[in-house]
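Let's turn to chain A:
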Amino acid sequence: MQRVNEYLEIVEEAGEKAFRCKCGYILGPATDNYKTYALKCESPLKKAGPNVNPYKVGGEKFVFREFCCPGCYTLLGTDIALRGEPLLRDVEL
Partner candidate 1 sequence: MAYIIGIDTGGTFTDIVVLSEDDGKVTTDKAPSTPRDFSIGVIDAVENAARQLGMSGFQLLNNTAIFAIGTTVATNMLLTHTGTKTGHITTKGFEDTLLIGRVNQKIAGLSGIDVLDLARLDKARPVIPRNLIKGVTERIDYKGEVIVPLVYQETAQVVRDLVEKEHVEAIAVVLLWSFMNPEHEQEIKKIINQMYPQIYVTISSELVPKIKEYERAATTSINAYVGKGTSRYISSLGTRLKENGLKLPPMIMQNMGGFTTADEACRKPVLTCNSGPAGGVVGAQALANLLGYKNIITTDMGGTSFDVGLVVNGVSQFASQLILDKYVTLNPTIDVTSIGAGSGSIAWIEPDTGLLKVGPQSAAADPGPVCYEKGGTEPTVTDANIVLGRYPGHLLGGKIKLNKEKSFSAIKTKIADPLKMDVATAAISIIDIVDSHMADLIRKVTVAKGYDPGDFVIFSFGGAGAAHVGSYGYVGSKTAIIPNFASEFSAFGICSSDVIHINELSEPMRYPFGTERITAIYQDLENKALKDFQAEGFSRENILLTRLVDLRYIGQIQEMATRVPAGDLNHQDMERVIDEFEAAYELKYGKGSAYKIAGIEATTYRVHGVGKIIKPSPKKRRRGPANSSAAIKEKRDVYFRECDGFRLINVYDRGKLQPGNIVEGPAIIEAVDTTVVVHPGQTVKLDGYSNMIMQLSQG
Partner candidate 2 sequence: MRTKNKIDPVTFEILRHRVGAINDEGASSLMLVSGSPVASEVLDFNTALLNAKGEVIVIGPYILEHGISLEQIVKYIIANYQDNPGINEGDMFLCNDPYVGALHQNDVALVAPIYWEGELVGWTGVAVHQQDVGGPGKGQVSIGATSIFEEAPVFPPIKLIERGIIRKDLEGEYFKRSRLPERLGLDLRAMTASNNVTSRRIRELIKDRGIETVKSTFDAIIDYVEVKLRSRLMELPDGTWRHTAYLDYGDKIYPCKLTMTKKKDKLVFDFTGTAAQAPAVINCTYPVLQAIVTGVFMMYLGYGIFPPSSGAAGRCLEVVSEPGTFVHAIWPAGVSKATTGARYSVIDAGSVCLAKMLAASDKYRDRVMAPWRSSSIIADLFGIDQRGAYFGASILDFMAGGAGARSYKDGIDTGGQLGAPAIAIANVETHEFRYPMLFLYRKQERDTGGPGKFRGGVALGYMWMPHDVEEISNAVIHAIGLQSPNGVGIYGGYPSSTHVVSLKRNTNILDIFRDGKLPASLDEIDGKFEIPPQLVETSLKKNDIIVGLGQGGGGYGDPIERDARLVANDVTNELVSRECARDIYGVVLDPQTLQPDIKQTEERRLEIKRERAGWQK
């Protein structure tokens, strides 16, 4: 077993390495981006808080992305990204 972060670890599952949430849910192969297998939500920045570009300086170029575990609904990660930008694969172990 290899820790990935607060919530995820990499385990051997049927000879394949996989991302597993602390709740036991297997998200998907560790050779992939875990975000692909998480539940996703993309919102305007204001969801992240009342002081996140409240006057929309520069228009609304950015979005707020959230990823949660389909097993326990724990929020595994959040990203700030340009609208339409592909998902960032933030870790490979």
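Basically, contacts are C-beta pairs under 8 Å (C-beta built on N, C-alpha and C of every residue); 3 or more make two chains touch, one makes a residue touch a chain; residues count from 1.
With respect to how the candidates were assembled, all candidates are chains of the complex that A comes from, given by their letters.
Keep in mind that what you see is a predicted model, and the values were worked out from it rather than measured.
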{"item": "Options 1 or 2 - which one, within this complex, touches chain A", "value": "2"}
{"item": "For the chain A and candidate 2 complex, residues of the former touching the latter", "value": "2-7, 36-41, 45, 48-55, 57-58, 61-62, 64, 66, 68, 70, 73-82, 85, 88-93"}
